[in-house]
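Reading through the structure tokens given below for one structure.
Note that one protein chain of the assembly has been removed; the remaining protein chains are unaltered in position.
The chains carry the letters A and B, assigned in the order they are written, with residues numbered from 1 in each.
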Amino acid sequence: MILVSWVLIILMIALAILSIELKNLIAAVVAVGAVSLVISLLFLLIQAPDVAMAEASIGAALTMAIYIIGVRKTERSEKDG
Amino acid sequence: MVRKVVYSIFLAIIVLALAMFFAAYPFGKNKMTVGEYYLNHGVAQTGAANIVTSVVLDYRGFDTLGEVSVLFAAAAGVAILFFLAGGTKREQEDLTKPNFVVRVGSRIIFPFILLFGSYIFIHGHLTPGGGFQGGSIIASGFLLLYLSYPGTRTNRDGLSIIEGLAGLTFVVLGLIGLFLPQYSFLYNFLPKGILNTIVSAGILPIIYIAIGFKVASEFAGIVDDMMCQVICRGGGK
Partner (left out) sequence: MIYYVGSFLLIALGLYAVIIKKNLIKILIGLDLIASGVNLLIISIGYVKGGTAPIFSRAGLKASMMVDPIPQALTLTAIVIDASEMALAVAFVVLLYKYYGTLDIKKIRSLKW
């Protein structure tokens, strides 16, 4: 339990850094969706199943789809800066 | 570069301040008094097995009504923005047509997604889940349909009617409580029933089903607006 939460939190931070630093915006958005998925597992570990379901279905599915549609309408990659 | 260093120091100070503040609330220790009260008296007062549901819908039902109206405002904002953007000019993008497996598979799985979402919001007072979760699962089923059949349009008038009726159910159930001798908005006037059965907890399951329909139609409307910007001819309606 303790070990699992350590691994998940390190994974979450790594994915968050990845989502900020990636130049390809589609990849960055997918990394944000993965952060949401890992967070929903953490919610399940600290006994919040209601919130875990909401985060998995809203944060990881719908928000990511909305972002991908938005990126598709604009630019695919981030310029330097 | 200097900017990055300066802001990193600034963020380190913020994190340090947060850590000092939360040192007074150690992880995994005792709860708040209000939480204790809801846990001890929630089942007797509301009749719902899921205490989170009884806090969301009964003790703080008015808050949830406000939250649902914020959701409505955001969905209406998306629709108005895309309408004002003048989406009337035809935007032709060549979309890769989804292959056969995706199309047939999504057609088979779509009713099961609807069934699963409805199960979740009908059993919101007994098991984890509820209107928000079930509604968003149904909306993601609509999203699957949009992705596998480009050019799908949902009936926006039907969505508006469902949404309005669901909101009306919530408000009318709340207003009935005002005319009872107890005089309170969202008073739980139906019989509580037996704990852990499907017909229990008074008005809470009805409100959660209404919220499920409302959330599903609002998110489906948002997905429709966004997808319309990508594929359909003449955005908006």
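We adopt the following convention: a residue touches a chain if its C-beta (ideal position, glycine included) is under 8 Å from a C-beta of that chain, and two chains touch if they have at least 3 such contacts.
Only a predicted model underlies this, so the values are computations on that prediction, with no experimental measurement involved.
*Asks:* Any idea which of B:25, B:100 or B:183 touches the chain not displayed?
*Replies:* Checking each option in B:25, B:100 or B:183, the one touching the absent chain turns out to be B:25.
*Asks:* Residue-wise, where is chain B in contact with the chain that is not depicted?
*Replies:* 3-4, 7-8, 11-12, 14-15, 18-19, 22, 25, 27-32, 34-36, 38-40, 42-43, 49-52, 55-56, 60, 63-64, 67, 70-71, 74-75, 77-78, 81-82, 85, 126-128, 130, 132, 136, 195-196, 215, 218-219, 222, 225-226, 229
*Asks:* Which parts of chain A face the unshown chain closely enough to count as touching?
*Replies:* 2, 5-6, 9, 12-13, 16-17, 19-20, 25, 28-29, 32, 35-36, 39, 42-43, 46-51, 54-55, 58-59, 62-63, 66-67, 69-71, 73-75, 78-79, 81
Criterion: only the chains that are shown with their structure count from here on.
*Asks:* Which whole number of Å gives the spacing of the CA centres of chain A and chain B?
*Replies:* Roughly 19 Å separates the two chain centres.
*Asks:* Residue numbers of chain A touching chain B in their complex, please.
*Replies:* Touching chain B: residues 49-50, 52-54, 57-58, 61-62, 65-66, 69-70, 72-73 of chain A.
*Asks:* Where on chain B is chain A touching in the complex?
*Replies:* So the residues of chain B in touch with chain A come to 50, 52-53, 120, 128-130, 132-133, 136-137, 139-140, 143, 219, 222-223, 226-227, 229-230.
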